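Every protein chain but one is kept in place in this view of the complex.
Up next, chain A:
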Amino acid sequence: MLKLLGAVLVILAGTLAGFQLARQYADRPRNIRGLIAALQRLETEIMYSYTPLPEALRRIGQQSREPLKGFFVTVAEEMSTPHDRSAEEAFRLAMDAHWRVTAMKAAEKEILRQLSCTLGTSDRSNQSNHIALALQQLKQEETVAREDQGKYEKMSKSLGLLLGALIVILIF
């Protein structure tokens, strides 16, 4: 009886791990899409409203959904008094704190890091160019992420279940 319970638990754990992995694959394109939307709003704030960065980022954070909400709000806070950090520094700190809770990977992080070095340091047309470049790169990553999702999402779900089953068979 106890053995049976153990077997059920192992299979359950395998299945859950598989689902978790599948969710990572499903969340990544969604997170990237959110980031793209956020950067597009940032561009509007810069180009048409002349909003200073800390305020623009705070607004974008409030309009976004978690996990991006927490990320942008942290950046805005780090850039405001009393910290008054530069955009580059603020993004780095916020990425250290929040990147783990997103499904995004190193590629997106690098794109955002490069953008943060130039944010706020030049005139509007230049800012627009840098944001457009970041958007383009993010869209490429999104395509890759969607392909991965198509390939691996379902597979990892069944793989989790099967792996659980395999372990049970091996133990018995």
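FYI, contacts are C-beta pairs under 8 Å (C-beta built on N, C-alpha and C of every residue); 3 or more make two chains touch, one makes a residue touch a chain; residues count from 1.
Criterion: contacts and distances are computed from a predicted model.
Chemist: Out of "Simple sugar transport system permease protein", "Proton-translocating NADH-quinone oxidoreductase, chain M", "Stage III sporulation protein AA" or "Cytochrome d ubiquinol oxidase subunit I", which one is the UniProt protein name for the chain not included here?
Modeler: Spelling it out: the chain absent from the display is recorded in UniProt as "Stage III sporulation protein AA".
Chemist: Among the options A:Ala22, A:Leu35 or A:Ala87, which residue touches the chain absent from this view?
Modeler: A:Ala87
Chemist: Among the options A:Ile11, A:Ile32, A:Ile46 or A:Met95, which residue touches the chain absent from this view?
Modeler: If we include the chain that is not displayed, A:Ile46 is the one touching it.
Chemist: Hey, which chain A residues sit against the chain that's not shown?
Modeler: 46, 50-54, 56, 79, 81, 84, 86-87, 119-124, 126-127
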